[in-house]
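Notes follow the structure.
The full complex has more chains than appear here; those shown keep their coordinates.
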Amino acid sequence: MNLQGAERTRIEVLVDAPLVPELVSLLEKHGILGHTVMPTLSGQGASGRWSDDLITSAEHKVTLLSVAEPARAEGFLDDLRPLLDSYGMVVMISAVNVLRPDKFS
Amino acid sequence: MLETLLSPVVLFFVLGAVAALLRSDLAIPEAIGKGISLYLMVAIGLKGGVEVSEAGFTFDLMIAAVAGITLSFLIPVPVFLVLRSVGRLNPVNAAAVSAHYGSVSVVTFVTGLEILTRQQIPAAGYMVAVLALMETPAIISGLLLAQRFGVTGTRPARELMHETLTNGSVMLLVGSFVIGLLVGKSGFASIAPVFEGAFRGVLCLFLLDMGLVAAKRLKDGRSLTPRLIALALAIALTNGTLGVLLGSVLGLDTGTAAALGILAGSASYIAVPAAMRLALPQADPGLYLGMSLAVTFPFNILIGIPIYVWLAQWVVR
């Protein structure tokens, strides 16, 4: 299919809420200045089931979405790899087309 | 003790736990639970502040404050050693869990105050200040322990210090306490219907939620072994006893010594987990939340508090 716009890399990271600022710093280090955080309700993985009770936010998970220029995304992902296990993150990478591509450099 | 169990506050906790164990779909929306917990911190802070504004800064207050800070700092050390040897935890997990036990649980404290008031041996108002002071030193101890065993946290110490001191619950407790001090009994009168009149009823709803959350977590059983469950009980009981005895030695009155025991015996599940997730991401949150929230918290509400109160009545002459 032929889509409008210019291609960029879409990175989605499912991560515990307290760790988001760390990841945002890492994004910024690679010159990726835009992101959006989205909520989740519950889930299940190797470490069991969880659902948001918000008595404590330590395990409250959110999705961090960032659309970035492919080369910068590569750099970010390289830096992210060593953190994956201790942070318990799930990372999804796909291609996406955007309008106004200059906004996602 | 039966009398304690028949307080509405405790009964709602039991109802929540039963619903979760029966796999009911009963659930309190997150925002409501969070809102109620903020309300409770404001109410308890105001109440403490107003009481201290009446009684003044006494010598007892200072003694209790120093005792509380010391307990919060030191408790993590033996807890860490026990978790390493008996609990067979690795250093990073042991350090993270130990910080939880040095710190305190606001709701356990509040439930304890309710029960002390029902038994007509109220704790001194300044214990709210002690509660706030005990929240954070344990975090520092825990991180120092982790460091000594070669685990370096991911965050510079200064940043972490700042985050811990400006933690939402700490700021709210301290801020409300100061507001209570400033406005005094007369200024408090106009807002008393919300922060005093409604307090017990709202606490019931919160404990319903806590019962649900704690039992669900216990049932899911993430990371919890029988050995760790036993440790979570033993550590709470030991710390609580220690707190009561220390209070008694320092000359605090019965209710206040019991409150110090409740603080020492309780484990954090709000401020400390958030700090640990950030400072020691390698540690397993299922482990430290499981022990503090799913085991120690219900134990204290149902059994621990009555024991510490009874002990205080016995040892404080």
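Every chain is named by a letter (A and B) in the order it is written, and numbering of its residues begins at 1.
Here, a residue touches a chain if its C-beta (ideal position, glycine included) is under 8 Å from a C-beta of that chain, and two chains touch if they have at least 3 such contacts.
Please read all numbers here as calculations on a predicted model, not as lab measurements.
S.K.: For the entire complex in this file, put down the subunit formula using the displayed labels.
M.R.: A x3, B x3
Throughout what follows, only the chains that are shown with their structure count from here on.
S.K.: Whole-Å distance, chain A centre to chain B centre, using C-alpha means?
M.R.: 34
S.K.: Can you check the complex and tell me which residues of chain B touch chain A?
M.R.: Within the complex, chain B contacts chain A at residues 30-31, 33-34, 37, 154, 209-210, 212-213, 216, 220, 222, 269-270, 273-274, 276-278, 281-282, 284-286, 289, 293.
S.K.: For the complex, give me every residue of chain A touching chain B.
M.R.: Listed in rising order, the residues are 16, 18-19, 22, 47-49, 51-59, 83, 86-87.
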